[in-house]
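Working notes for the structure below.
As you look at this complex, bear in mind that one protein chain is not there, while each of the others sits in place.
Chain lettering (A and B) follows the sequence in which the chains are written, and residue indices restart at 1 in each chain.
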Amino acid sequence: MTPVLAVQLGYGWLAAIKVVAVLAVVPVGALLYVYFYLFKMVSHMQSRLGPMEAGPHGVLQAPVELLKFLQKEDLFPERADKFVFGAAPFVVFLSTFLLFVIIPTGPRLVAENLDTGVFFALAVSSISVIGILMAGWASANKYSITGGLRAAGQLIAYELPMVLAIVGVVVQAGTMSLQGIVHAQANGKIFGWGGIGEPFVFTQLLGFVIFFIAAQAELTQTPFDMPVAESELVAGYLTEYSGVRFLLFFMAEFASAFAFAAIASTIFLGGWYIPGVHGTTADLLGPVVMIAKTMAVGFVIFWVRFTFPRFREDQLQAFAWKYLIPLSLLNILVTGIFKVVF
Amino acid sequence: MSSADSGTEPQPAPAEPAGGAAAEPEAPPVDEVRQALLDSLKAELGDSILGAEIAGGDIWVRVDRGAWVDAARVAKTKLGMEQFCFLSGMDWLPNNDLSAEKVWDPEAEPTNGDGTGATRTYETGVAGGDTRFQVFARLFNPTTSVGITLKADLDEQDPRVGSWISVYRGADWHEREAWEMYGFTFDGHPDLRHIYLPAEFEGHPLRKDFPLLAREVKPWPGLVDKEPIPGEDEEEETPAEGGDGG
Partner (left out) sequence: MTTTGTDWRQAAYISGQAADARVNVELETEGMTLNIGPQHPATHGTLRIVCRLDGEQVIWADPACGYMHRGYEKLAEVRKYPQITTLVNRIDWLGSFANEVPFILAAEKLMDIEAPPRAQWIRTVLFEMARIANITLFLGDMAAQLGAVTPVFYAFRDREHALNLIESATGGRFHPNYDRIGGLKDDLPKGWIDECKAVMRRIRDFCDEMDDVLVGNEIFQTRTRGIGVIPRDVGLEYGLTGANIRASGVDWDIRRDEDSPLAWKDVDWKVWTHPDGDSFARYWVRLQETREATLIVDQLLDGLPAGPIMAKVPRIIKVPAGEAWVHTENPMGEMGYYIVSKGDIGPFRVKIKTPSFNNISITPWLLRGVYVPDVITILASLYFILGDIDR
């Protein structure tokens, strides 16, 4: 029996609430990012206003688009492998959904505080690669499969720097649990001053930068969006998808961005911790702080996306294998030395 | 600009004082640069040059069909004409008369179009010409900014000439266009096929006897009175009938 808000709940009820909560967060996160960054930020960067008609300043545009996708015709290419084709978006969505399970937004607000939270997050984010390959293959379109293969190559290449960057954090925090990492940051001290704890962005700056770049690539955002921008020449793995299935991919993309930004906020920027606030207040204010930090990280992600041109596939791979991975290995080495010596 | 004239630069006109009012025409200054070009060409090609003209800061040279490719080679190597500008064709049959209304009559004998009913003849242009079809091309020397227009006459029944593709690679597309539009065949071109028009197109549009169908279907009305704006009364219509009884 776990007490939540002074009510004793059975395991089944608790699980149901958690599932509903996480399922609700996914589209909310996606919608927030879509509205603020895809509609408004990019528009203002490009000297235009973006959607203004639907709702005040276009706030209803994103939900309306959601409805629009829901009412579209469900198309299958004739030669597509129907089962795989239909399952692919769900696999990608599944991976995104599972990412939100371990993100803590308060001392007690976490769907499941796994001891191997970080490990789980990385493993689960790799499932999306399978979904993308399924989408590319099942479309029965030679361009889709090439796009899918490229995406897979890119995503696998950039998994490594991401993992290695996080390893540095894990070494420093001493735990793989995300809640534990937040506490490690909360209880840490910067040169003896414990005022704001010790957000790992200071000690793990290199790791933060590497994680950031790797996340940008994992999300196939420019400058790493060759699989998607392949749609200039050929169609990417997403071509044959329309309606709800496309919506799932699209929402998964933005929700993943939200999730990665949330993970970055948690392990590098200190998570939900507010200095001096504990207990139920932290439970209430934690989500606010998390959303603020996630939006800040997302701001930078999308800012970079809308500014830079894109890498060519081989340049992208070279960048990962020849630069990011050695740097992240160096990061781990230095962190390990510091952890042992000091 | 003088027209058909096979010769070298224009000779000074003989002095003919007409009532003392007209001044004696001066000899036009000799264009030395281009005269030098012409001389080099003559040195290389000799008899193949059938006509030349230097006028208005430009030079036209008409060569024999067989020397078409050689002329290009000489121009490229000896005259420094590295830049290939364009290559196209000319059909010297006269155009339809612009100011008259004409209806296309496929049965009629082709006439000169000047109203005299004379059968078709043609005058050719600068540096002369003996046949209906000519291929002409322009080359340019980017360092000295001097260009040359080369022409060659082609046989009317079987217009063919050597391809410039071995000398200037860019001639590839231009020759395809000339083949498509005029029907010229370029010997040595590896792949003469349509460039602008669909593969099944029949005919050679830029030939003068290929009708511009829009004009034939509805002849050019020339100068017409302004049409009344739709909605306004058509005042020019039937005059008032009042009192006009019969």
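Going forward, contacts are C-beta pairs under 8 Å (C-beta built on N, C-alpha and C of every residue); 3 or more make two chains touch, one makes a residue touch a chain.
What you see is a predicted model, and the numbers here were worked out from it, not measured in a lab.
Participant: Decide which residue listed in B:K42, B:R73 or B:R138 touches the omitted chain of the complex.
Facilitator: Here the residue in touch with the unshown chain is B:R138.
Participant: For subunit B, which residues touch the unseen chain?
Facilitator: 1-3, 56-58, 60, 82-86, 88, 90-91, 94-96, 98-99, 123, 125-126, 136, 138, 142-143, 145, 147, 149, 168-170, 172-173, 181, 191, 193-199, 205-206, 208, 212, 215, 220
Participant: List the subunit A residues touching the unshown chain?
Facilitator: These residues of subunit A touch the chain that is not shown: 42, 45-48, 79, 140, 142, 145-146, 222-223, 225-226, 229, 232-234, 306-315.
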